[in-house]
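For reference, the structure I am asking about is given below.
Only one protein chain is missing from this complex, and each of the others stays in its spot.
Moving on, here comes chain A:
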């Protein structure tokens, strides 16, 4: 369980002050995977570092597992950090320690006995699938293997919370999905609460339950992943989604697109449909019931967790009244209709 209330972080003061975080409120229930997505410089890194106080918030409260973090003494804080694991984009393994000793480090820091360390590290090696690499050094491992070691190390002290700081950003897509799968298993088997920050929608889509969108140090959206992918509330959210779906009108069409309808123009629309609408033959009904022809320019269907999301860019061919009626018809059937512009007829 992580609870941030009115967390702000300001660097510098006066005119040079940089507001990295502004009144961030975020509650992450025990056992869930929460993603925070945003562009670089939006405040993601600062946000995740405020949870274990690698960055101390300028104001606000940070509660992890019922414990207020900002009021702790140094040694209490070190103690609390044993209950919060963290992994990083660049793994941060000690180059002079082998895999076993890297995983053992947090236990050494806690003053565990050598025999207890052995009993704890071996099952962790097994869990991340690196039992045969115990005596190798990080330089001998691939990026994905290094991140597995880092995950095992983060779990060594039996934390209740795992913070993932762009944990897959330095990995190729295949390795990324295997690391995400490992994180999902960990969440599932151990019930660990995971907070991750990322700039990749793919990461959010694959493992998160909830997602927050951060922009200029503020959380601008906070939603179930299924809702966020079907209906983002902000322009930034839609930009992320469109980037992810790679669905935007062809360049040739964009050049012809006019903002306002003319006498002989057709509307070009982006249709987003989810839930029942996906499996309903709405396009053919549109042709029948509104006498509007639909010319599909692009279309895509995505599965997001248990939901299906359809996207389409299409030109509606018909008179002004007919196309207006068609759009109302679609909206009445729970589709989102966004008019991208208008193109001249017969071009």
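We take it that a residue touches a chain if its C-beta (ideal position, glycine included) is under 8 Å from a C-beta of that chain, and two chains touch if they have at least 3 such contacts; residues count from 1.
The definition used in the following text is that contacts and distances are computed from a predicted model.
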Legend entry - Which of "Heterodisulfide reductase subunit A", "Methionine ABC transporter permease", "Phosphoribosylformylglycinamidine synthase subunit PurQ" or "Carbon-monoxide dehydrogenase small subunit" matches, in UniProt, the chain that is not displayed: "Methionine ABC transporter permease"
Legend entry - Option touching the unshown chain, where A:94, A:254 or A:301 are the choices: A:94
Legend entry - Selected from A:78, A:118, A:131 or A:344 as touching the chain missing from the view: A:78
Inset, instruction - Since one chain isn't shown, list which residues of chain A touch it in the complete complex. - result: 52, 54, 74-75, 77-82, 84-86, 88, 90, 92, 94-97, 105-106, 108-110, 137-139, 153, 157, 163
